[in-house]
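Worksheet: the structure to be examined is printed underneath.
Up next is subunit A:
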Amino acid sequence: MIPLSWYLTLAAALFCIGLYGVLARRNAVAILMGVELMLNAVIINLVAFWRYNQPTVIGGQVFAIIVFAVAAAEAAVGLALIISIYRRRSSVVAEDMNLMKW
Partner candidate 1 sequence: MSITLPQIIFLVVAIGTLFTGVMVVVARNLVHAALWLILSFFGVAVVFAMLEAGFIAVVQVTLYIGAIAILIIFAMMLTRKVMNDTEPQTNSQWVLSLVVAAAAFIGLAGLLNATAWSPLQAVSLEGSVAQLGRALVEPNQYVLPFEVASVLLIIALIGAVAIASEKN
Partner candidate 2 sequence: MPTFDPANIFMWAYKFLGWWLTSLGLAPEFVLFVQLFAAIGMLATVVLLIPIFTIWLERKIAGRFQDRLGPNRTGPYGLLQSFADVLKLLTKEDITPHKADKWIFNLSPLFGVLSIITVWAVIPWASTMVGADINVGVLYLLGISGLGTIAIMMGGWSSNNKFALLGAFRAVAQLVAYEVPMIITLLIPVMLSGSMSLQSIVKAQGQMWFIVLAPFAGVLFFITSIAEIGRAPFDLLEAESEIATGYNIEYTGMKFGVWMLQEFSHAFAVGPLFATFFLGGWQGPYATEIPVLGIVYFMLKSFFGYFMIIWVRSTLPRIRIDHLMSLNWKFFVPVSLLALIVTALVDKAMSEFAPGTGVAGRAIVLFTANVLLVISVIIGIRNAAHAVRVKEEGDDHAEHGDAADSHDDHSAHPAPAH
């Protein structure tokens, strides 16, 4: 049988990979992909905790579903933003989007 800590470690690793992607990639779409990875890691955590701590209470899965919905919304809005930025400035490089600096 698989200990819970394995799942959590997997989730942590996936999360950190996504984090690296978010921090280091230049392309905004790639950053978004990193965010998706992080969200997946979070959902793994939720489901794993549900399965190991309270498998009879369905709340954990519900939580996961809600996170799914949020992820979908996030992806839609994020990509829309990227596309409109691309329209205005013909660039999807996150570093170029620095109008808010000094």
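As a working rule, a contact is a pair of C-beta atoms (placed from the backbone, for glycine too) under 8 Å apart; a residue touches a chain by one contact, two chains touch by 3 or more; residues count from 1.
Selection rule, in plain terms: all candidates are chains of the complex that A comes from, given by their letters.
Keep in mind that what you see is a predicted model, and the values were worked out from it rather than measured.
Of the candidates listed (1 or 2), only one touches subunit A in this complex, namely 1. Residues of subunit A that touch candidate 1 in their complex: 1-10, 12-21, 23-27, 29-30, 32-34, 36-37, 40, 43-44, 47-48, 50-53, 55-56, 58-59, 61-62, 64-66, 68-77, 79-84, 86-87, 90-95.
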